[in-house]
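First up is the structure itself, then whatever we jot down about it.
Note that this is a trimmed complex: some chains were dropped, and none of the rest were shifted.
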Amino acid sequence: MRTAVIVVDMLNPYDHEDADRLVDSVERVVEPTAGLIERASGDGAELIYVNDNYGDWNSSSEELAERALKGRRPDLVEPLLPPEGTDFVIKARHTIFYMTPLEYLLAQKEIGHVVLAGQVTEQCILYSALDAYVRHLDVTIPTDAVAHIHEELAEAALKMMERNMRAELVSSAECRLEA
Amino acid sequence: MRTAVIVVDMLNPYDHEDADRLVDSVERVVEPTAGLIERASGDGAELIYVNDNYGDWNSSSEELAERALKGRRPDLVEPLLPPEGTDFVIKARHTIFYMTPLEYLLAQKEIGHVVLAGQVTEQCILYSALDAYVRHLDVTIPTDAVAHIHEELAEAALKMMERNMRAELVSSAECRLEA
Amino acid sequence: MRTAVIVVDMLNPYDHEDADRLVDSVERVVEPTAGLIERASGDGAELIYVNDNYGDWNSSSEELAERALKGRRPDLVEPLLPPEGTDFVIKARHTIFYMTPLEYLLAQKEIGHVVLAGQVTEQCILYSALDAYVRHLDVTIPTDAVAHIHEELAEAALKMMERNMRAELVSSAECRLEA
């Protein structure tokens, strides 16, 4: 059973409502997330980016990266740009599985374990963990590599993932990535 | 835009893990839920039951009801038995939408607003509210007609539904059911 | 990789438009289909019925069987009634996969090969073969156990399944059912 590190919604111009509260948390997750991304290839895990298209149905990964770099916090985007050739899935709604080819991509690559990094802990990360669990995928949450808007809800979300979706909560340094 | 009252997983034999913690909460929701079920037809709302099949792929609504009545707490089941001819959707996993015909049924009946009653607040109700929101359905949670296992997580789940899924939280008596 | 024999839409009251053309063909497939159903258990294959609910969202397998037996051709229904306890999936639209739990059920039972028997060759059988192929399932069509309305289109459908969905076309007696 192989592992995929999935980086969720980190190509963000940070100009939306709630962005101020979010960036405080993102500042702390950039470095651990960059570490996970670097380890992913070395340890034989797949690396997959999933990002919202923000309603633009003509966007590519390059355009989403460019737009995020022109946003309010390029310093939070630049260290997490996808390495060239990285698999990239565009989503339109809140979970990485809803009306995307992600489930198919994971099956093609024989991935049974997903490590969910990125934002927002109590929203897209929680929902994606649920959708992964429903599909009988193992889920790991690197707690220092997921960013929240609302701290109390994020803590509850992590408990829900652990109790009800059998997710493993670990530091990014401790994530199992090997096959 | 029409409304459907959806009764989730109330045909339960209460013999699973965590059932003890759950029944304390269910005891309090039976009466308000029975009230909602009665109002549903009078006010022109649709009434739909969705229930887990507990892994039995040959079960009908009658069999699920019978099994629940033979379980540990028939007193919590009997007042909530589906009125004859009620639409019934069987599910196998945690949300009422995953691999069920519910989305199709709602579209056929031109339903744009769902009232989610039943169990478990911080599990199937939360997940179903999310799946409804992702599908652009309006969601109402009658807070006295949803039962939980873990009180603190249930409270966080209600906040998540209100903040992040635009759900309306009201008492069952105040639920809008009319077309 | 295990095999499932899937019996599609054979609980039919035969009172719909086109039923007259269909029954001519059904008369010839009843016996081979009954043979497949009998062999399924003996050879270690799963047997699964999938049937349309004809718009009645409160129907069980027993009710669908009863209604079909009260229809115009009970002689075509009676020999193909599901053995007690058979897995039963209710569908609302034209393919056995659309908004049904079939994909989940097949994965749970580790089934990688489906034998599609029943009706209508150039409609539900064709569409279901496609949906199975898209999901990377192997498909076998027992050509003497599928019934058509329109002979010429049925022949084209069989060619499409063979050429474009890699389906194996064999007689029901030759179907591989063993694990």
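Letters are used for the chains, namely A, B and C, taken in the order the chains are written, and counting of residues starts over at 1 for each.
In the analysis below, contacts are C-beta pairs under 8 Å (C-beta built on N, C-alpha and C of every residue); 3 or more make two chains touch, one makes a residue touch a chain.
No experiment lies behind these values; they were computed from the predicted model shown.
**Q** With 3 identical chains placed here, what is the total number of copies in the full complex of this structure file?
**A** 4
Going forward, only the chains that are shown with their structure count from here on.
**Q** Can you list every chain that touches subunit A and also touches subunit B?
**A** Of all the chains present, none is in contact with both subunit A and subunit B.
**Q** Copies subunit B, subunit C: same or different interface, half of numbers shared as the threshold?
**A** Mostly the same residues form this interface, as more than half of the numbers used are common to both chains.
**Q** I'd like the Å distance between the centres of subunit B and subunit C, where a centre is the mean of that chain's Cα atoms.
**A** Distance between chain centres, rounded to whole Å: 33 Å.
**Q** Which subunit C residues sit where two or more other chains touch them?
**A** Residue numbers touching two or more other chains: none in subunit C.
**Q** Subunit B touches which residues of subunit A in the complex?
**A** The touching residues are 93-95, 98, 122-123, 126-127, 130, 133-134, 150, 152-153, 156-157, 159-160, 163-164.
**Q** For a test of understanding, state which residues of subunit C touch subunit B in their complex under the given definition.
**A** 48, 57-58, 60-63, 85-93, 98-101, 103-105
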